[in-house]
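What follows is a single structure, written as structure tokens, with notes after it.
Yeah, one chain of the complex is gone here, protein chain that is, but the others are all in their spots.
Labels A, B and C are assigned to the chains in the order they are written; within every chain, residues are numbered from 1.
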């Protein structure tokens, strides 16, 4: 990864789903993620990447999952299994702590919050592509949760839409190391130009 | 229009932008719309279409424009003129009366509110296409504001996306009769299978 | 238009539907377009814009309509009126002269030909947005046929998708001056930052 380079004016950080339900003690899915997230220091690395991006003057974008609201799925003819799970668990329930940003990741003025996504891709049925274009972004640094669903789908969509993508592998987590492997080793190298560490991102953005 | 037919289970009513700023006395754009809207009884006809749809058991969808929030456009590299106008006027300002639904058009339980659109098409950068598909909708009856911008763009997008569209010509309005003519006579007959009256919609949906 | 400025590296020329059926003597629709096209010297201006773009080093993109092939619409549940017309006329029939580029507009090496569009927008259901992104294009100069359908829909979509658009008003044509007015005066000023002449494009691109 000696060649990790970003055109700063055209590069944005994309943070996916930093909700309490995912990454805070007491969150609905934290117990399933905790083991992997602690093994790779996922949260400190997400903070490092965020801090790096702010220092380097990159714009920060958030792709956040639909916060569950009553009535969301009852009238749908078909519901994808991943949505059925969110429905039954009321994941990221609107108006509850679980559906709030973990405190350190609350958006700051100037950050861009895309519309909530219904399934896994931050691009599908949202204004994320528009916001990236309107801000002149072509390269994305991606961090957040969880690796084999929302992160992977967002990266697959980003590549299809024409973006250059770098995934921060120690700033994501998953339910198991096997799932991490499926996302980070098997699949994402097809769609992301780089699968790197938070430290490598900092080196590329802050040292030059 | 003797052949106006809808498959009820696959037909939805799409109401576009029934905000106070557009269609209530005192709204920011009402004075510009009032003349045309009163000439064709736009608001009573919008209510008639809504009432018809509810009686016929059609699902109702809302395509609502982005409510203006500070910071919306300041950081964009490019802003389309229609967005520049919304920015300078603070049209549909979030948290104000102008950015609320006119009272008779407040969504009811079971209605579907698509994500807010940034420009003119209710489909662009929103979940409207997803919500229509998830509810099995293929045919759209379209009413609302204003004819040559949001209505026309939404209908153009609907046709491109594969929907069959009927526009209710006396349940829309515009800044001038010339603009109405551009939308309803010059352009929309290319994209909508029917350009009809609210009474014709009622006949087709309630009489059989 | 004293402020007409393009960032050359991020600007592309988009030519819409320069088919024989539209703009060559003997083409299926030429007789309907001829009067307006000759009044504003549409074809010489399209050539001027193309020549200007090549001299200025802009990349050239083509958004071409589906060439009619037997079976295209027979199995569709719904067909938009503008598609029904193309079907009955066999407009731009595949394998015929009418479905070929007018000779002066045949793509050159390095030009990008987007997939054919089924309705009016060069962006809908095609790879045009992808190709523009992959080539780093954010600003579009648009010329071609016809003003109130394909040109207008393509510009509406471009604005929704986040592009900055300039329309060349004397390098397009239509079935009547009224239709030209609907597109160029009533509607497109909402979505295009500039509605200019071929000479103004040349001034902006070649004089600096």
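The criterion applied here is as follows: a residue touches a chain if its C-beta (ideal position, glycine included) is under 8 Å from a C-beta of that chain, and two chains touch if they have at least 3 such contacts.
These numbers come from a predicted model, not from an experiment.
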Q: Using the definition of touch stated at the top, determine which of B:48, B:129, B:170 or B:200 touches the missing chain.
A: B:129
Q | Residue among B:34, B:138 or B:181 that touches the chain left out of view | A | B:138
(Q) Applying the definition given at the start, please give the residues of subunit C touching the unseen chain. (A) 59, 71, 75-79, 109-110, 112, 115-116, 118, 124-127, 129-130, 134-136
Q: Against the chain that's been left off, what residues of subunit A make contact? List them.
A: 77-78, 80-82, 118-121, 124-125, 138-139, 148-149, 152-153, 156-157, 159-164, 178-179, 181-182, 186-187, 189-193
(Q) To test your reading of the contact rule: which positions on subunit B touch the chain that is missing from view? (A) 129-130, 133-134, 136, 138, 160-163
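Here, only the chains that are shown with their structure count from here on.
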Q. Farthest from subunit B in C-alpha centre terms, which chain would that be?
A. A
(Q) Report the inter-centroid distance (CA atoms only) between subunit B and subunit C in whole Å. (A) 28
Q) Any idea how many Å lie between the Cα centroids of subunit A and subunit C? A) 38
Q.
If I count partner chains per residue in subunit B, which residues reach a count of at least 2?
A. 77-78, 118, 124-125
